[in-house]
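Of the protein chains in this complex, all but one are displayed in their positions.
Our next item is chain A:
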Amino acid sequence: MGPPSAATGKNAAAVQPAAAGAVKRTAKQAFEEDPSTPPLVKMTSAPYAPQRHINDHYDIVGFISSGTYGRVYKAVSKRPTTTSQPTQQTAIIKHPTTGKPIEAFAIKKFKPDKEGELQYTGISQSAIREMALCTELSHPALIHLVEIILESKCIFMVFEYAEHDLLQIIHHHSLLNRTPIPASTLRSCTHQLLSGLLYLHRNWVIHRDLKPANIMVTSSGAIKIGDLGLARLFHKPLHALFSGDKVVVTIWYRAPELLLGSRHYTPAIDLWAVGCIFAEMLSLRPIFKGEEAKQDSKKAVPFQRNQMGKIGEILGLPTKSQWPLLPAMPEASNLQSVALHNPAVNRAAGLEKWYRNIVASNNYATASASANAPSTRGPPPDSALDLLKQLLTYDPLKRISAEQALQHKYFVGESGQEKVGWNCFEGLESKYPARKVSTETNEIGTGSLPGTKRSGLPDDGLRSGVGGVGGKR
């Protein structure tokens, strides 16, 4: 894993589009690469012409991150120039839920599947899903899609820009003398995350890839769930969900029913991921940091013994009494082998012990010292432990739902009347470093980079501490 963005400190934060001058041009070039690409379709007729051109509307500030899909760039609305016609001037784009103008954008540029010469090979299922779902969905806790432009064999998804993501924030805390994330920030983040998730689940969408890198945070402390590339509708699917994508959710956040080969999983898998994220925000490291068993052949999906063991080390292995349908899981027979490889699962101390240790080592301000600002300095209330237990419940049928979680005592308090703010930074004295936006030539790579193969990208080895919309680990 590469250095998180916090390590680069203020230099990265200080990069301004205007100051970047010459280097900025190279970032732009990479973005616009292959200007020789013919127009969308060489048919004589008008209907095939692209309706909007990306460069007529946006100025690229720099490069944010890359993944299997392509790359993410930071952009701003094109400033009117003297040469541009008045009709081409970009109107101010306003956010539909806040009504405020959107000042910066994250443009996700998809590339065709194949390497080498650019040609139309069909858009990936993942891009299609993300395009269709983002077009349809709208919620304050979901990243807002401004528009999609299809041009020159590339797909540009233009999103609102978010200055931070949870991974970046977690890293920031783990580096600076390992200070804990303030309890108020933890509570607001989790609440916002759950309200976005409730919206998704009510609309029959399972996210299937929740992890800190996919959860954006704006500079005003609003949580924005991003990367719907794996998300899909689950209302009366034509096929079992399993048959579509054999592997979903990044390994550390993958729910036990998925590890055990469940064919018909439910939105509960997202709640397990929320539990993992919640725990990670407390301890500043992934709670179940297993190693992924790679697929050896295309057909067989391996049993993730190591990951199951990591969960077992803390929670103990699941039992039939906890999870009545456990024996029906396709991989249930493999559970025995987990203990053989990892005897620690037999000595699991339980989630409560884990939680108490974390809270004790986090050095929260004591009640007296934090009298001035108890909510931002002191430890989380014990109800946080109860919520965590309910999120990290083995049996998906018993696991708390997004709707129930939002009504949990941790959020509504003993009175049931407490409210949670929509600014997770409220009351904080310090600011988090801005997202790293690179404008340097060597990080942009050459114009011919396919941007599709993980190994083919120099910047792909970096942990996506630099984040971005859908930054992949």
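We take it that a contact is a pair of C-beta atoms (placed from the backbone, for glycine too) under 8 Å apart; a residue touches a chain by one contact, two chains touch by 3 or more; residues count from 1.
The rule is simple: contacts and distances are computed from a predicted model.
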Choices "S1 motif domain-containing protein", "RNA polymerase II holoenzyme cyclin-like subunit", "U3 small nucleolar RNA-associated protein 25" or "Ribosomal RNA-processing protein 43" - which one is the UniProt name of the chain not shown: "RNA polymerase II holoenzyme cyclin-like subunit"
Residue of A:L150, A:L175 or A:V301 touching the missing chain in the full complex: A:L150
Selected from A:L137, A:L197, A:V338 or A:V437 as touching the chain missing from the view: A:L137
Residue among A:T97, A:Q125, A:T319 or A:S337 that touches the chain left out of view: A:Q125
Touching the absent chain when the full complex is considered, from A:R71, A:K211 or A:R232: A:R232
Interface residues of chain A (partner: the chain not displayed): 40-41, 43-48, 50-51, 112, 119-123, 125, 128, 131-133, 135-137, 148, 150, 153, 202-205, 232-233, 235-239, 244
